[in-house]
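Note that one protein chain is taken out, while the other chains of the complex remain in position.
Labels run A and B following the written order; every chain starts at residue 1.
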Amino acid sequence: MIDWLSALFSLLIFPGFAFLFLCALTFQWIDRLVVARLQGRVGPPWYQPLADFIKLLAKEDVLPIGAHELACAALPMVSLAAVLTAALYIPVGTHSAPSFEGDLIVVLFLLSIPSLAYFLAGWLSGSVFSVIGGNRSLLQYFSYEVPFLMALSGPAILSGSWSIAQITAQQSHAPWIALVQPLGFFLALTGLIGKLKRSPFDIPKAKSEIGAGPLTEFSGRKLALWQLSLHIKTAVGIFLLVNVFLGGASIGLPAPAVLVFGIKALLVLLVLSLVDVLYARLRIDQLVNLGWRVLAPLALVQVLVVILIGVG
Amino acid sequence: MPLLRSLAHLLTELRRTLLAERVTVQFPFAPAELPAEFRGRVILTDEALCKGCGLCVRDCPALALELERQDREHFRLIHYRDRCAYCGQCADSCPSHAIVLSNELVSPSQERDTLTQVLVEHAPDSTG
Partner (left out) sequence: MSRITIPIGPQHPALKEPLSLKLVAEGERIVESALRIGYAHRGLERIFQNRNYVQNVHVVERVCGICSHVHTTAYCQGVEALLGLEVPPRALYLRTLLCELERIHSHLLWLGVLAEHIGFTTIFMYAWRDREIVLDIMEELSGGRVAHAVNVIGGVRIDIDPEYAHSILARFDDLERQIEVFLGVILHERTFQVRTHGIGRLTAEQVRRYCVVGPVARASGIDVDMRRDAPYAAYDQLDFRVIVAHEGDVWARTMVRTMESVESLQMCRQLLHAMPEGPLAVRAPRRVPPGEVVSRCEAPRGELVYYIRSDGSDRPARVKVRTPTLPALAALSEQLQDINIADVPTVLAGVDLCIACADR
């Protein structure tokens, strides 16, 4: 009975849906506020992301003629479900997730499903801009995913385990992997920026070129679910990086685990916001170039270094 | 390295912006600070100065002024605020400096009639 209740609590409240929903809104607000302040603007009030979500739920939900109605209704839900499932295996603060050997691979796979859904949404929603955006998002996926996966396999090889909880636990009595493999950390951050389609890699939804890219024709509830899934992906991606590279909730000193975890997550978010502000958007061919000529070889170098020097 | 130089430029400017005041003027939640020369509401400085010569009407590019004359002393000058371009030509053309532009903002309205104002009224019965 208690098991049932605690499982339900984990799924729906902490660190389940309610917690992730709150994290998505908070991270979005902090990101927008930091970017605004760096640009000299005021930034939104704290309730803005919540207000945007509620507003979208209340809006009319139309699709153009030629859009695949069933797919367009299902895809945002698929994306949201994949992201929420991925969050189950990532420890947050003190909470220990149900872990097993290999859950890192499962999480990475689950986090790729929203990218695929995004691309399909572009193809199936019946607009020129969304088709172009969908093509670009797939090209982008192949450019950042390989370095991202290789960068995340470095800590796994170093820790001798493919379980996120184990990798995190190892760092409580060893230096953080970000310090030991700085190149890997840099590549993981770059890959995360590509995954979250933030500037300078916001190519599929380049506002001035193709409207909103794959999501151009979505509105109302569908768009609300899409945005929610993308923002929860931000939170989940940051939590993943904090666990794998920054040691989760450990800091070497006795301190409240949730606070430590929260501060580390905020620091990663601040880095992402800073990168957003600093650069112009790349073109898709420039990103493909960058991904395959620079990032992938660097990731290979990092993995080789770990294999030859790190372990044993 | 050019990458580091470019980062140095922008990071300095980012730091300066973060420490400086927000640029946004939060009107209408904060007052709008308008300079004295701002061309706002069209008003009459003194109704007695207006002789009803009609030069302002003739020179208004937006045709926002109208003069209704009954006879030599009795006339009415009407200003259509929704047509007005706030250019100030009426103030420049007026030989007696009766009509001027103050620096008040003109608020929009959903009632067309509130945007029409009678600037000068010298009606037959008022002069006896």
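Miscellaneous remarks
Keep this in mind: a residue touches a chain if its C-beta (ideal position, glycine included) is under 8 Å from a C-beta of that chain, and two chains touch if they have at least 3 such contacts.
Predicted model, so just to flag it, every value in this text is computed and none were measured.
Considering B:Arg15, B:Arg58, B:His97 or B:Arg112, the position touching the chain not shown turns out to be B:Arg58 (whole complex).
Within the set A:Leu196, A:Val277 or A:Ala296, the residue that contacts the chain not displayed is A:Val277.
Chain A residues in contact with the hidden partner, per the touch definition given at the top, are 38-41, 128-129, 131-132, 135, 199-200, 202-203, 206-211, 277-286. Summarising the interface, chain B meets the missing chain with residues 2-3, 5-6, 9-10, 12-14, 17, 23, 35, 37-39, 58-62, 85-89, 92-93, 101, 103.
In the analysis below, only the chains that are shown with their structure count from here on.
Across the interface of their complex, chain B is touched by residues 37-42, 274, 277-278 of chain A.
The part of chain B that touches chain A in the complex is made up of residues 7, 10-11, 14, 17-18, 20, 22-24, 26.
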